[in-house]
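One protein chain omitted, others in place.
The block that comes next holds subunit A.
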């Protein structure tokens, strides 16, 4: 099964899973920590503890996708999530 398919879609998928999945999880955790209506410390712990589950699911999802493009598209959700998570920091940068 390995030799028949070209290598690069597989490689693209592995990168999407490892790097894209991590960035997605990072952004998701930041957004969740920002949105949880709790004390800062509690929000930090509650958002961070399930992050490994999120990462696992993101990796599985990338490989379950019909093609690598869809996998990348899903990972692009990281952008709006990061915008929520780092909203105050970004507002500061924008002035």
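What we mean here is this: a residue touches a chain if its C-beta (ideal position, glycine included) is under 8 Å from a C-beta of that chain, and two chains touch if they have at least 3 such contacts; residues count from 1.
Criterion: contacts and distances are computed from a predicted model.
In the listed set "Branched-chain amino acid ABC transporter permease", "ATP-dependent DNA ligase", "PepSY domain-containing protein" or "Sulfate adenylyltransferase subunit 2", the entry agreeing with the UniProt name of the missing subunit chain is "PepSY domain-containing protein". Within the whole complex, the absent chain has one touching residue among A:19, A:60 or A:76, and that is A:60.
Touching the omitted chain from subunit A are residues 1-5, 9-10, 13, 25-34, 38, 40-49, 51-53, 55-56, 59-60, 63-64, 85-86, 89.
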